[in-house]
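Below: the structure, in structure tokens.
The chains shown are only part of the set, and none of them has been moved.
Chain naming follows the written order as A, B and C, and within any one chain the residues start at number 1.
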Amino acid sequence: MEFLVNIKIEWPADGDPERWARIVAEERAMAARLAEAGHLVRIWRVPGRRENWGVWRASSASELHEILSGLPVWPWMDLTVHPLAWHPADPDPHDPRPESPIGLGPAG
Amino acid sequence: MEFLVNIKIEWPADGDPERWARIVAEERAMAARLAEAGHLVRIWRVPGRRENWGVWRASSASELHEILSGLPVWPWMDLTVHPLAWHPADPDPHDPRPESPIGLGPAG
Amino acid sequence: MEFLVNIKIEWPADGDPERWARIVAEERAMAARLAEAGHLVRIWRVPGRRENWGVWRASSASELHEILSGLPVWPWMDLTVHPLAWHPADPDPHDPRPESPIGLGPAG
């Protein structure tokens, strides 16, 4: 499954910069491993903010929780997970077109 | 996967009551089939409102979309889907405890 | 009565991890007792957050307050209680179908 995740990072303005640099380095290393494992697909900064949007993959919301809550910066994160469904106009869909369960007939 | 779904129904105050009764009857029939198929687990009314909370099951958000958008009342629905993850205190969990991917170590 | 409860937990990012582990252990023990007593029915994590949704049972809102405010983590909780009413499509209703008081006639 794919998820759109918004992450706001609430690091105190007067937080220790060296400590932050260490945590960010750990975060980058973890992100690289998650990208390699196919969990992190794309990620962008929100211009001007300690905030980002990312496209993530996991087998379920439970697995996604394990991934996100294991990130070094997680204690300072305010996260919102948007579940994503297959769209007929997607140029590069990850998930297959779903079957209509019990003959519901395709939605609009 | 389990999802918590909030459904607000926006049927016009002066809508045709007979037409509404027909649509609701279709809706109830569909709900029964979805319950039988294991997709609809629990559903409650929000007291005083044409609104409900429900616990739903589907293999993915894509399948859930097919289910919900196939409901007879769907065109009058304002829906919010909350993805749900396994919780260690759940007395009756549906999904198994997730593995921590790539050795992330358990979350808080 | 059944209630849908959303619990956001506001534990400081730099909070003492050992203290938190102790409190969480107490919380899990209490949750097990509440599940056994039939008060806690289901609970799920909101993926990526220190937040959960739960289905709880109590004889009244007053009893529910006693239960929730007695939880070890309660001082760090931001709670919202949604009252739940019987729904005709509920596959597994806990409360019986209510009588229409003083001949009001069934709602839609």
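To be clear about the criterion, a contact is a pair of C-beta atoms (placed from the backbone, for glycine too) under 8 Å apart; a residue touches a chain by one contact, two chains touch by 3 or more.
Worth saying up front: this structure is predicted, and the values here are computed from it rather than measured.
Assembly remark, whole complex in this entry with 3 chains visible in place, copy number of the identical chain is 10.
In this section, only the chains that are shown with their structure count from here on.
A separation of 18 Å divides the Cα centre of chain B from that of chain C. Taking each chain's centre as the mean of its C-alpha atoms, chain A lies 23 Å from chain B. Mean C-alpha positions place chain A and chain C at a centre distance of 28 Å. For chain C, residues that reach two or more other chains under the stated contact definition are 45-47.
Of all residues in chain C, only 13-14, 45-49 touch chain A in the complex they form.
Considering their complex, residues 1, 3, 30, 33-34, 37, 39, 58-70, 74, 81, 83-86, 95, 97-102, 104-108 of chain B touch chain A.
Across the interface of their complex, chain B is touched by residues 2, 4, 20, 24, 27-28, 31-32, 35, 40-47, 50, 52-53, 55, 82-92, 108 of chain C.
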